[in-house]
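With one protein chain removed, the remaining protein chains of the complex are shown where they sit.
Let's turn to subunit A:
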Amino acid sequence: MNSKIGYLIAIALLLTAPLVIYPVFLMKLLCFALFASAFNLILGYGGLLSFGHAAFFGGAAYVTGHALKVWGLPTELGILTGTAAAGILGLLIGMIAIRRQGIYFAMITLAMAQMVYFLFISAPFTGGENGLQGVPRGTALGIVDLQNDMNMYYFVLVIFGLAYFLISRTVNSPFGQVLSAIRDNEARATSLGYDVDKYKLLAFVLSSTLAGLAGSTKTVVFQLASLTDAHWHMSGEVVLMTLLGGLGTIVGPSVGAGIIIALQNYLASGPLAAWVPVVLGLIFVACVLAFRRGVVGELREFLKKSF
């Protein structure tokens, strides 16, 4: 009941936000909120720390950029192509990594993502250091002009809404039940007849596909795909957003992404621009040491205790 009211308020705010706040900033926020929510599916609900999610975000960004700019596909199809590419990449990397546990899983995903990164540096279609610039935004459904920031914002909002619904549905599905059983006690899940690797692989592919959707959408918004999207910094940033917001909570990652993006934007325009990494580092330390549940997790705990 309470969460329904919460969602209605959130929807109302999201619908009216661009009247007050610069829409491009809001779109960036939504893209990263989606990226972090997708990432949370594998870390928070799958219990696996991937350190290579930039490969999916960046990979989809390039594929969508290429599909729109060079192939001239309609915007929706361009986004879907990039998203599917990220899913396929997720399947390939997942099949190699999924048997590993803990730190080995993190190391393998990082190594694979670095390979993808070096591929992008040397591949001709990525535009090297310059990236893919001037990607056309095109139209939505062939009629709505996305060059208009307001139109673009609502287009992004629809994508975010659908993906967000799919993520929360996944968590609250028969599959989600098995996934949380595996995260809680993998050996027991095996002894109940579940081939746990297959379930983890599906979670990984879903997570990488949706991370790709975030990257593709970001390319359309900024009309740019660049090496930054695929750099390991990006993998680290999404870990930070998820931890800060609250691991394994549905809204947490979006909140975390909001805080980080807002901080970056705010600090970058002031005299503290050079200190952004330090501030993020401090937040990370604070999360690990003091607020393990993240903003949303701590808040929920606080509410539970006081009522």
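FYI, a residue touches a chain if its C-beta (ideal position, glycine included) is under 8 Å from a C-beta of that chain, and two chains touch if they have at least 3 such contacts; residues count from 1.
The rule is short, and it goes like this: contacts and distances are computed from a predicted model.
Visitor: Any idea which of "U32 family peptidase", "Hydrogenase maturation factor HypA", "ABC transporter ATP-binding protein" or "Succinate dehydrogenase" UniProt assigns to the chain that's been left out?
Guide: Going by its UniProt entry, the chain not pictured is "ABC transporter ATP-binding protein".
Visitor: Based on the whole complex, identify which of A:F25, A:Y154 or A:F175 touches the chain you can't see.
Guide: Spelled out, the listed residue whose C-beta touches the missing chain is A:F175.
Visitor: Determine which one of A:Q101, A:N130, A:T190 or A:T228 touches the chain that has been left out.
Guide: Per the contact definition at the top, the residue touching the missing chain is A:T190.
Visitor: Contact with the hidden chain only, please: which subunit A residues?
Guide: Where subunit A meets the chain not shown: residues 166, 169-170, 172-178, 180-181, 183-185, 187-196, 198-199, 202, 206.
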